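Up next is chain A:
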Amino acid sequence: MKRALLLILLLSLLLAPLAVSVAQDRNVFVYGHPVAFPNLDPSSGNSNENVVMGNVYETLTFYNAPGSDEILSPKLAVSWESSEDSLTWTFNLRDGVTFHDGAAFNAAAVKKALDRTIAIGEGSAWIYWMIDSIEAVDELVVQFNLNTPAPLDLVLSAGYAAWIMSPNAADQDNAWFNDGNAAGTGPYMIASNEPGQRMVLEANPNYWGGWSEGQFDTIVFEIVEDPTVLEQMIRSGDADFTYSLPFDNYGPLADAPGLSVVVTPSFQNLLILLNTVKEPTSSKLVRQALSYSFPYGDVVSSLYAGLGTQARGPIPANMWGHGADLLQYSQDLDKARELLAEAGYPDGGFSVVYTHVASDLDEQQVGELWRASLAEIGVDLEIRGLAWQAQWDLAINDPASAQDAFGFYWWPDYITPNSWLTGMFVSEDEPFFNLSYYSNPAFDDLIAEASSTSGIDRAAAEDLYLQAQTLLLEDAAAIYVVDLPDIHVVRDDVAGYVNNPGYPHVVFFYDLTR
Partner candidate 1 sequence: MKGRAVLRIEVGSSAWFLLRDRAALISMTFLILIVLSAVFAPLLTPYASQGMGAPDLAAKFEPPGIEHPFGADGLGRDQVARLMFGARRSLSMGLLVVLIAIVIGAPLGMIAGYIGGWIDEAVMRVTDVFLAFPPLLLAIAIAAALGASYINAVVAIAATWWPWYARLARAQTLSIRERAYIEAARSIGVRDRVIIRRHILPNIMTPIIVQGALDVGTAILVAAGLSFIGLGTQAPFADWGVMISDGRLFFLSGRWWMSTFPGLAIFLTAMAFNFLGDGVRVAADPRLRRMR
Partner candidate 2 sequence: MAILSVQNLHVQFKTPFGAVYALRGIDFELAKGEILGLVGETGCGKSVTGRSILRLLDDNAQVTAGRIAFENSDLLRLPESAMREIRGKRIAMIFQDPATALNPLFTIGQQLADVLRAHAPGAAAARRRQSLDLLASVGLPDPAQTAKVYPHQLSGGQQQRAMIALSLAAKPDVIIADEPTTALDVTIQAQILDLLRRLQRERAISVILITHDLGVVAETCQQVVVLYAGRVVEAGAVAAVFPAPQHPYTQGLLAALPRPGSRGSDLKVIPGNVPSGLERIDGCAFAPRCEHVMNRCRARQPAFTSFSAAHHAACFLHEASVCG
């Protein structure tokens, strides 16, 4: 009886591997993706599904990877111009493009798509706040009328909410998209979708860009939450591309045969917002002391394995609006002690609550390292891991009883310093994402002016943004921890990969060959 069971077990162990390997006659690219795609609606999705959107749909303009000559390049729009006052923008559309469902791409389609996004008003749709109306002026000419000057070309290159879907698809509701349906103009189409497990894209044979030898005809997203599995997949060749592995594991991976680890700066950074309302962090001196207590060097070199860089102010280094000469705090415990003494806490003696997203080991370890430094100046750090939602609830309900330090990642919807500075630091009546509860009228004025200038004179705007940041850094409203790198692991036999931080973690498969 038992022997029979054992035999069956062994047999299945032995037989099963035989079934696995199958010859492939297709050129398949496998993206080992660490999270599921929460919302496949191109209007409202503003999260990780962008890696699908970026290949199935297209935007009017395209934000080029850093290092390019131009910031933007044409995509579905071949050219565009704005009026002198930057209130009217005209886009000339690409001819001969059809959607996956056969519908023709034209000005009416663009209007219908963006109107849908604006009407739904979810996700990143707020980026269109300045649009008054959209007009299909001609078959291939579309005009935007704005109520405030704004860099609309930049807005329309956004990685979220700027996708153009077919007029038929625009009539559908959210559920239709989330059932795995799509109709864009992009080089790939959704072939099958097993939510939470796997999505398969197939090449769109009628893509306006045409196809050539070596390009991939099938794309598979393997949804694997577990970094361990992702790492094993990329090592064994089961995946061609992945990211979000532990920082400490990239070193050994770079040495592994057949793999490249591509490290480029991203537009994402990690900050710790300090509560400017509640004792004792309401004191600027205390906040400065905390800024001087933070172990920047250890965090960057050890936690991020030297792959990130210490942030200098809120704007990441590779973006316009970043100031290379701005104040950068460094760890100086003596200075911190002095400042504490000046603030009336000669030996520390208070406790600070730091919250972070419970599942984020990096944020947690940032806290653990900081805690050790703070202990040396007599300050106790209580580290509290919460679900993001709970962390946020705690912050917005009542600043006076909220956490003292809020671990926070920020990334832009479209690429402008305004995203950080308005999003996190301009005064809010009700706290939303200004979770320092920072309120400085001078700062607010500078940002307002910079924002309206940026559509017309980017250099002048940049100068205003730098002035604002100087105020912000002096007030030590946040600890600017690290500008995060984008770290992507790619198999060596894939050619053509370039990271574009404007579209986080999106791989434009059309550009790749094997």
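On the choice of candidates, all candidates are chains of the complex that A comes from, given by their letters.
Keep in mind that, in the parts below, a contact is a pair of C-beta atoms (placed from the backbone, for glycine too) under 8 Å apart; a residue touches a chain by one contact, two chains touch by 3 or more; residues count from 1.
Predicted, not measured: the structure shown is a model, and the values here were computed from it.
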{"item": "Touching chain, any copy counted, for chain A within the complex - options 1 or 2", "value": "1"}
{"item": "Sites on chain A touched by candidate 1 in the complex", "value": "227-228, 231-232, 245-246, 248-249, 252, 298, 302, 358-359, 361, 364-365, 367-369, 371-372, 375, 383-387, 390"}
